[in-house]
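Have a look at the structure that comes next, please.
One protein chain is absent from this view; the other protein chains keep their places.
What follows is chain A.
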Amino acid sequence: MEKWYLMTVVVLIGLTVRWTVSLNSYSGAGKPPMFGDYEAQRHWQEITFNLPVKQWYFNSSDNNLQYWGLDYPPPTAYHSLLCAYVAKFINPDWIALHTSRGYESQAHKLFMRTTVLIADLLIYIPAVVLYCCCLKEISTKKKIANALCILLYPGLILIDYGHFQYNSVSLGFALWGVLGISCDCDLLGSLAFCLAINYKQMELYHALPFFCFLLGKCFKKGLKGKGFVLLVKLACIVVASFVLCWLPFFTEREQTLQVLRRLFPVDRGLFEDKVANIWCSFNVFLKIKDILPRHIQLIMSFCFTFLSLLPACIKLILQPSSKGFKFTLVSCALSFFLFSFQVHEKSILLVSLPVCLVLSEIPFMSTWFLLVSTFSMLPLLLKDELLMPSVVTTMAFFIACVTSFSIFEKTSEEELQLKSFSISVRKYLPCFTFLSRIIQYLFLISVITMVLLTLMTVTLGPPQKLPDLFSVLVCFVSCLNFLFFLVYFNIIIVWDSKSGRNQKKIS
């Protein structure tokens, strides 16, 4: 494409922002005895390097599962092993069994940050660049601006390069999956998505839309011909990739079961810590976590989750389209986030990625959502002393979106893709003409609340009787915002077909 140099500049800006954020503190820095996610990743390198594969997921004298036991699928362990080999080459003390616990040094921090950067550079960033280049019906300048905004999304940068995780690997693979499937390379797309699921099991939030979209495609091609062939091929790819990833753990039944037990800790409860989902917010008023027994909680969250994502998924099976697929990814992931079991606040990134993908279609709402998603992680970021990078990256992201997409000029009903919805409502309520105005006011209220809460959390101390007041308020406000977005995205999906059908009737 022309203007490749501008895209290079955009990628370089993204990399510079990432590296400067990484100069800050990480999760659990200088906080013995448990430290944080950074120590967890280092510990996994230690475990995978020094112990045989059979002992990775089991409790033993060498591998204390209470101290950051592995709780991601095998490919994460393989990745840690690879990093451990490099660490051994540079400084074996970093991964020495037992003695390297709580190891912290400038050189080690540099090494760990570099591993994140390399993983990002190899997997996530090329996916974003390719995705933006493949967008249709958009000028080159808009594609580049789109790439800039996606690469500047603060949530992912702060969690990966600040708190310390490898989300860019799983999200990158998921993005390759979306790319493949949208461009009709279904097999490669499914392979990429299987890799994503096998890297972090949270990607299962995205599994249903993938399944429904591919199923819909098979139906469209006809189940008695090409469709069936496609279905079989996809099934083979999925099974093959799972087998390949889990090969060392399929040898014994107990191995497989133990890994599954580590991946899905059903006895850890409905939610842990403060997270911006329904159960935590509801818990403020009624302590359901303590009242209801464990299996009832499981069933309840299961039902709510599936009920909320059913409309979108059924729609996707019946009318598979690339646009519908992306929106369904958003609404499915959001439903899981809001209603599912044992959700962590970082899981909002699984919703943010699909929202980044629809940034070019509904810039105003997407920017709003991405700002709220970063805000919802505020308590976590403050704990890691990442206030300054959060504020700066959020401002940079906001300015980039405002200038690239002129979001404040795109708040009409049509721009928000709510035209068909409001036409339908106007059949019953003729005075329903103020939808975009309401949404603009809601945005203003939301932003003001977020800014105020941030200021209060930073400057004021919480009252003695309610030490978690500000975290709970942040989660509650974010949850309300997310509920609004859930309704909004579902409206877009459900009402999308009607406008399509009406247009066909007219033409």
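FYI, a contact is a pair of C-beta atoms (placed from the backbone, for glycine too) under 8 Å apart; a residue touches a chain by one contact, two chains touch by 3 or more; residues count from 1.
By definition in this document, contacts and distances are computed from a predicted model.
S.K.: Looking at UniProt, which of "Cytochrome c oxidase assembly COX19", "Radial spoke head protein 9 homolog", "Protein YIPF" or "Alpha-1,3-glucosyltransferase" names the chain we cannot see?
M.R.: "Alpha-1,3-glucosyltransferase"
S.K.: With the missing chain put back, one of A:L15, A:L81, A:L292 or A:V402 would touch it. Which one?
M.R.: A:L15
S.K.: Which listed residue, A:M34, A:L97 or A:L110, touches the chain dropped from view?
M.R.: A:L110
S.K.: From the listed residues A:L23, A:V243 or A:L286, report the one that touches the chain absent from this view.
M.R.: A:L23
S.K.: Even though one chain is hidden, which residues of chain A still touch it in the full complex?
M.R.: Within chain A, the residues that touch the unshown chain are 5-6, 8-9, 12-13, 15-16, 19-20, 23, 106-107, 110, 117, 141.
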